[in-house]
Structure formats: C-alpha cells, structure tokens
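All remarks here apply to the structure that follows.
Left out: one protein chain. Kept in place: all the others.
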Amino acid sequence: MKNSHEKRRVGILGATGMVGQQYISLLEGHPWFTVTHMVASPSSAGKTYAEAVEGRWHMNGSVPKDVQKLVVHTVDDLKAVAKNCDFVFSALDSDIAKEWEEKYAAAGIPVVSNASTHRMTPDVPMIIPEVNPEHLEMITIQQKNRGWDKGFIVVKPNCSIQSYVAPLATLHKKFKIKSVVVTTMQAISGAGHPGVASLDILENVVPLIKGEEEKSELEPRKIFGSIKGDKIVHDESFTISAHCNRVPTIDGHMACVSFSCEKKPTEKEILAAWKDFKGPPQELSLPFAPVQAITYLTEPNRPQPRIDRNRDKGMTVTVGRLREDPVFQWKFVGLSHNTIRGAAGGGILIAELLKAKSYV
Amino acid sequence: MKNSHEKRRVGILGATGMVGQQYISLLEGHPWFTVTHMVASPSSAGKTYAEAVEGRWHMNGSVPKDVQKLVVHTVDDLKAVAKNCDFVFSALDSDIAKEWEEKYAAAGIPVVSNASTHRMTPDVPMIIPEVNPEHLEMITIQQKNRGWDKGFIVVKPNCSIQSYVAPLATLHKKFKIKSVVVTTMQAISGAGHPGVASLDILENVVPLIKGEEEKSELEPRKIFGSIKGDKIVHDESFTISAHCNRVPTIDGHMACVSFSCEKKPTEKEILAAWKDFKGPPQELSLPFAPVQAITYLTEPNRPQPRIDRNRDKGMTVTVGRLREDPVFQWKFVGLSHNTIRGAAGGGILIAELLKAKSYV
Amino acid sequence: MKNSHEKRRVGILGATGMVGQQYISLLEGHPWFTVTHMVASPSSAGKTYAEAVEGRWHMNGSVPKDVQKLVVHTVDDLKAVAKNCDFVFSALDSDIAKEWEEKYAAAGIPVVSNASTHRMTPDVPMIIPEVNPEHLEMITIQQKNRGWDKGFIVVKPNCSIQSYVAPLATLHKKFKIKSVVVTTMQAISGAGHPGVASLDILENVVPLIKGEEEKSELEPRKIFGSIKGDKIVHDESFTISAHCNRVPTIDGHMACVSFSCEKKPTEKEILAAWKDFKGPPQELSLPFAPVQAITYLTEPNRPQPRIDRNRDKGMTVTVGRLREDPVFQWKFVGLSHNTIRGAAGGGILIAELLKAKSYV
Partner (left out) sequence: MKNSHEKRRVGILGATGMVGQQYISLLEGHPWFTVTHMVASPSSAGKTYAEAVEGRWHMNGSVPKDVQKLVVHTVDDLKAVAKNCDFVFSALDSDIAKEWEEKYAAAGIPVVSNASTHRMTPDVPMIIPEVNPEHLEMITIQQKNRGWDKGFIVVKPNCSIQSYVAPLATLHKKFKIKSVVVTTMQAISGAGHPGVASLDILENVVPLIKGEEEKSELEPRKIFGSIKGDKIVHDESFTISAHCNRVPTIDGHMACVSFSCEKKPTEKEILAAWKDFKGPPQELSLPFAPVQAITYLTEPNRPQPRIDRNRDKGMTVTVGRLREDPVFQWKFVGLSHNTIRGAAGGGILIAELLKAKSYV
C-alpha cells in the first residue's frame, strides 16, 4: 500500500464510452487520483486516447490535456494494468464485465465498478458511501471467499435509485420504512450515447426503461442489508414498487415517492433526519463529498432537474415537497444528477472512501 | 325543446381563451351543434370573432369560416344568449364562472362547464359520460333545488384525472377499489396560453401544478358517488394519493397508477373489464364517442403521449403496462388527450349525451 | 397498361424502414393504389409485414389492416414483383438502390424512388409534379437509352429543398433567379429512426447534416434544367448557397431564403406568382395534390413547423415573411412537411401524375 500522501494511479476500463468519459472528465485535477491507464475495445487499442474518442467525445469542453496522449490498451492486457494502476474504475459492458472484473481482482487490482454484473453477487458490496459504508468490510471476506490477495470488487448501485435511497436510508434507520411507491422521471443521458433516439423522446414520455423497475425494487434491499457470515443478507423488512419513465431532460433523475414507516414520523423528525444525515464522506471531507448529503429545498415547486441537478457539484441529493400522503404516511420529490452522483461521481466517492480507509 | 333532428345552437362563454378556441375548433362541422354565439371579455366585445382572436389563435389551421363573422358579446348580455342559443359551453375564468353560470341557468340556459367552480357543488353533476351518466338525473333535482326552469349546470372534471378514472371506474364497480397512488406527467397545453414559460419547462420537469393534486384526490370520489336525496354523496370507500408533474410535452396527460381492490382481480379480469367497458356514448354512437372507451396497448413501452394521444380522435383513454405491483395489487400506465377528451371534447360528449337524453 | 379505372398494385421496396412505413401509412385507403407487395431485408423475409415491423412501427396509430398479413419478400425476388405489382416505390438504402432499381426497371417495373442514387443520373428525371412535370418526357428517352421496355426510374429530390424550390421555381420562370442564400432548420424525422441521438439534439442545434448542403445547392439546377437530346441539362444560370442545420422539431423542414433575380420583381408580382402557382396536380385534381401548391401566410411570425406543417394534408409549401432584403432583393421563410411532401407524399404525387399520364 502506498503512503497516504501519494497519488493513486487509476485505470479506466471502458474508457471511450459515456461513463468512461465522465470518469475522465470528473477526474481532471483530482487531488488524490491520476488517470494513468486506458482500456477500451480492440478497435481503439494502440491509439492515443484523443484519437480514440475523436468525433465521439460527449463531455462539455475538450478532452483533458493530461490524458490526451495516453495509449489505449485492450482489456486482456493485465500486465500493463498491474504495472500502471493502483486500482481501476470499470465501465465495462455488462456482458464482459463479469469475466474481466474478476480477472482484474484476482490479479491484485481493486475494481470500483459501474457495471450491473456484480450488483447482486452476495459477497460484493454495493456502496453509497453515506448510506452503507460498513459494507466495505465485505472486502476482506470477499478476498477470503475468492482467494484474492490485494484485489477486490466493489460496485455502485443503479443511477435510478440515487434520488430516493439516501432520503429513505436515514428514515429507515430511525423509523423503519415498511413500504414505498416510487415513480421516476429519468434523463436521456442515463441511456448513454447514442442511447435514446430523438424521435422516441422529443415531446414525449416513454413509460418503460428495460430492467430498471426490477433493479429499483431490489437494490435498496441489498444496500440496507447486513453482513451475515460470508455475504450480505438483504433487508426484506420493506417493499418498494417502482414505475420508471424516460422524459426529455438531459441530466437528472427525479422521483416522486410515497412511503410509510412502522411508526409514522413527524414532519419535523423527517426534516431533521435529512438535515443531519451524513456519513464518512462528510466527516472525512472527501474531495467529491457534497457538503450536505441531502439538500432540502423549501420552495414549493422544487427540486427541478435543469435547475437543481448541479447543486453541490452534482453530488447532493435534492429533496422537496415533503407533505402528508392520504394513502401512505408521507410523500416527497427527490432528484439526483444521474451522470455525476449516479455514475462516475458516485464511483469516485467510493474510491475516495476506499483510499481514506486504506483499501487502495 | 326542439325536435331531435334540429341542430342545437350553441354559445361559447370565454370564446377567445384556449378552451374556447378548442370548442370552436372541434365543433367545426359537428352534426348536431352549430356555434351561433360568442361571449368574451369587454375588450373583445363588438368585434367579429376573427378580429377578436387575431394574433392569438392557437389551434392548428385557421379560424373556422362559419364563425369568423360572429360578433362577440359580453357575458352580461343575457338577452342575446337567450335569443341565440339552445345551450352554452362555459370556459369562463373560475373567478366569474360561479356568478354567471348560475345567472345563465336561472335564465333558462343549460350550461356545460369546464370551469372548476361548481365541481364540488353538491347538486351539480360532474360527468364522464361512460362512467357516471346516471348522475344526469341530478339535473331535475338541481332545477328543483334552485327554482330553475329549463336551465341547469353540468360540469366536466379536471383534465388530470381522465387518464385513470375510466380504467379505475370499471374495476371499482366489479372489484371495489380501495387505494390508489397516481403520479401524473402532464402536458403544457393543460396550462393554457401563455401558460407555462418555456424557460421553466424546456429540458425540465416541474413537480408542482397548483391545486392539481387536491382535485385529483377528491374529484373521483364525487364521480363514483351516488345521488342521495337532493345531492351527490361522495364515495369515500377508497383513497387516492396524487403526485402531479408538468413535463415538456405538448398534449397528453399520462399517469403511472398503482392500486388495490377489496378482492384482487386477475389480469384476465382486468383486461376484460377494460375491453368491455362502455357507456351511453358507445351504445348511442354519439358523434364524439370513441369506438373503445378504453384502448389497451400490448406493446411493452406504451402508451406514449406523442404517439398515442390522438387515437380514436383523441377521445379514447389509452392504457398499457398492466403488471403486478409488489406493494399494491396491480400497476399500469394511462394516457388521455388533455385538450380533447380532457377539455372541449369531453364537454362536447357531455352535451351530446344531454341531447340524446333530451336535456337540450 | 391497365384501364384507367383499375387500381394499380404497388410494391414497397425497403418497406420496414421509416420511409417505407410512411408510404404504407399514407397509402391506406388510396383511391388509385393498393399496396400488394413488400420488400425488405433478408431478416424480415418470410414474415408477415405486421411481424416484420413489430416493435419498430413508428407511424401514429397501428399498422394498416390491409397490409398486416402481406408476406415480406427479399429484393432479389423479381418474379414475385413482376407478378404482384404494376409499379414500385423504392425506399431502398442508397448502397443497394442503384443495382436493384435498375434491375427492376429492366424487368419492366416502373420505379418511383426516394433514394439519392439516381438523382444526378442524366437520363433519370427528378420530379416535383408542379415544378417540372415536363421532365417526365425523359421516361421514353431513358427507356430508349437503356433498352428498357415498360420499366423506368423516376426520382424525387431531397427533402431539404422542398420548402423553397417551388416558391423559387415560379419566380425563376417569370423573373430569372440569379442567386440564393438559404439556411435550413430541419426536423429530426429527416434522419429516420434511430437517426439523431436525443443527446445530440435535445435543447441544441447541430449545424451539419452530411451531404445536405451539396444536394441543396445542386439539385435545383437539375429540376430547373431542360431536356437536351438524351439527357437533362442543368440550369446553371443561378447559384445557391446553403447552410443546413438540424433543430429539435419532429417534422417540417424550414428555410430562411434571400434571393435576387435578373430583374427585381415587385412584392405584388411575387405574391401573385405564388398564389397563381399550380401544375398538373391541381389541374388534374390528383388525390394527393394540395389545393394550393404554395400557401402564403400573412401573419408576421409564420410559417412555424409545429403549427403549419400539416396544412393541406402536409402537401402544400407554406411561405411567409416576404420582405425586402438589404443585400439581395427579397427574403422569405418557407416550410414543407419533410416526411409527407418531402418524402412519401411527394413520391405518391409523382406516381399519381404517372398514372394520370398513362405511364403506369
């Protein structure tokens, strides 16, 4: 393990895709991490990163100077990774993520993954740093289970749940959430590029995002779960029903949430729970940590994706419109920046926590 | 009362506003009704209708030829109305609707109203022709209550509820709905013109439409209610919770609905109930009646506002994605054209039913 | 040749693509033509048309009943075409259009093509029925050139030029157009499906449509050209400069046009030329002919794509804002529905003219 003051060298798996580009864009100038290694498909291999993304760089501004000249490697070049990186962010396609993330971990490379492959793997922790940092203890168990030495895999959850899992998590700890109905209105960037055809979404709403409702209903149970023996056991004390819709916004997944707890909390208790909610990112002042993990807006028509998604560098979850619900106990609106908090930014925050806890 | 073959002469109150324009546009070439009288604000009075809407005609195409030369009257010119009209459609602003709709009714003029003023008035029926046609019996009671002779007031409900009230109504009759959570994604045309500022809604979602959630939770209870003595008593056997959002679509209000019944129906029973659902508009082949009151789409990503709102002349309610709900019993997606079925088209269908039943 | 009262049997080449679907949608209930034959890629061959487009039918409403059961053939099944069709509409991809359109024509099948392949072929007429119907005389010459018997190829021009070629054509005949600068704002449907990625165009403008400016500058010269010997000679007496932009509209290509003539016409002369402009479609009352080939709108802020594109069934060219230009003589705004007049509707109008002139 490096000295805590040394910068970590980072590899990006799937570096030319949308999530890979977001990692590269957000990591520019990062105080702890330096991008030193790029992995993409064979068609990009051998090119510089600037050449590989020419004509398909979708971030604002230009390709960061520091990485323009990095040469792109193929995923199977494990030696290069081992030599160039202290850990990797994986934005690999799901179909190859399982094989390669495990090979990387076996080869001693920690993997922070955005792929959905391992989200339901019992010994792989799925982390929201403010919500379930204690699940990082699974890393040692996972290494033991797998016979891995220094390498391991941690994953971040699906972007669609970020706008309500944090607000529910703090209430769950205090008041025991029992049931939730959530309807999401999700931005087009969540589907990557080319992703959603403009003819399908302009002046329209599409009431289906394949697989999204299933993930939205299932993943929170793992995140709220607990380590029992060599795995994470889901928390099945509550049930979520999700409706997931695609709407014509660029960034920012929004959710209308109705919920009930074992014991109905007061409005004051809920607002206090949200205001006070914090975790290691805030306590350790991690570079990507929002000042407030949850930001409650008092204006009656907020949050709104275009106006509020970038608050606190796109890393806070913005919440509003808490009001009583005639069917459930309470209802509210949540918003999270899907390509920052919900994707690369969320992955970076996990990596920062891993470094702070000396896992990388 | 005129002979049933004679065309009814129709006045439009609030003729220059958006809903007024929709009435005029949809009534062009109507087989039973002829627009013969225009009422608008004093600033338009005395002008021809074409002059009055110059530069602010928001319908597709041009002002229908037949009404271009009609002279606009003020609302207080009761004599002209009595002389020119067999009944009126009211699209008056809520603040003056109460006074003038009652004066018109008292003066012997039947009023079919889009205003919200009288929706909660106990002796005013709020009609969806396929759902609660029996509430028209309130007309006689209302006339007796008020001492009115030929005049009366009937209203149509808020546009936001049209996409799920019909699908729920038929299930309520058979299986007793108990609880519903609905999240709407409503089109900008619902706010009229100028209505929603483009800076507020382009590439955005606004999670508040003032007063809409309250109406959405309350109005179905009156529609599903029953006549007891001299008023309509609400059906309080079920509860609705509504989240109402404005999204950047032109037309078409969409709803994600989760619901439970006293006894859980099967998928087959629900689909059969929707397929078989019909009322007097279908039985009497009213001119504006959709062939199917409810159209179920089997494609997994439908209905969608831009693609499906115009089915069956914008008068059918399109439904899709019926699936089991882990918190409630079932969930589905509903869609209704808010400025046709949800506004002027819905009003015209009420008037057609009134004529078929010899109320006008 | 069939009796003029018999319906023509029509094949659609490229039947499952966007333009193919538009043909099928617009031909539903056509008085002269019946779709009897479908050609698509091998992956669709053998399926019914309904099966072949399942999940990718992009037209409003459902697949027309009459064609749902038609079996899809491959392009090389010439015998089936010869047996089933009197002529075909080709919406083949450009890369295979050249080979197959010529094989069909050689096999005796008239081809009305939307592909760009043959637009610049000297003996293939490129037709806008009101503008250059006399170019149909090339058919006989083409047949002689190629040694074809009954078959031939006629093409329609690119959709981007439809909004200004007709308005300029009538002025060119009277006043000799010399120079034109045109800036287009083109709808996303012009790129087909999936076409433009929503992330590329939502809340954005893209100032490049590959190849479009070149076509826009060149095609009008052929359309305004004349038959000399065995080919069409371009009219090089005028020059066009085009800027082509993609904007977030669904349908309707719009153009801002500045132009000068040999002799400057008066405003009155221009408006009269546009009003009086007509051709065989109007004179023969062809089924798809707009009443007015050019519709001038006097409102100062028109035409607008969403409001005006559907005028006259999407077949008229809408023009507005004629005003003096400080650099050129005059400037104006033009609009044409790109998927109706500019694609399948324009092709159908050509075919109607071909039938009226006994070419099919």
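For reference, chains read A, B and C in written order, and residue numbers begin at 1 within each chain.
Heads up, the rule we're going with is that a contact is a pair of C-beta atoms (placed from the backbone, for glycine too) under 8 Å apart; a residue touches a chain by one contact, two chains touch by 3 or more.
Note that the coordinates shown come from a computational prediction; the quantities given were computed from them, not determined experimentally.
Although it is not drawn, the missing chain touches A, B, C when the whole complex is taken into account.
The chain that is not drawn here is touched, among residues C:180, C:232, C:315 or C:356, by C:180. When the missing chain is restored to the complex, the residue among C:73, C:135, C:222 or C:321 that touches it is C:321.
The residue touching the chain not shown here, chosen from C:103, C:174, C:278 or C:306, is C:306.
Along chain C, the points of touch with the absent chain fall at residues 179-181, 183, 185, 202-208, 217, 239-241, 243, 245, 247-250, 254, 256, 258, 300-307, 320-321, 325-328, 331, 333. In the full complex, the hidden chain is touched by chain B at residues 58, 188-189, 193-203, 248, 250.
Seen across the whole complex, the unshown chain contacts chain A at 55, 60-61, 202-203, 250, 299, 306-307, 310-311.
Operating definition for what follows: only the chains that are shown with their structure count from here on.
Distance from the chain B centre to the chain C centre is 41 Å, each centre being the mean of its Cα atoms. Computed centre separation for the pair chain A/chain C is 48 angstrom, with centres defined by C-alpha atoms. Spacing of chain A relative to chain B, judged by their CA centroids, is 44 angstrom. For chain A, the set of residues that touch two or more other chains comprises 202-203, 248, 250.
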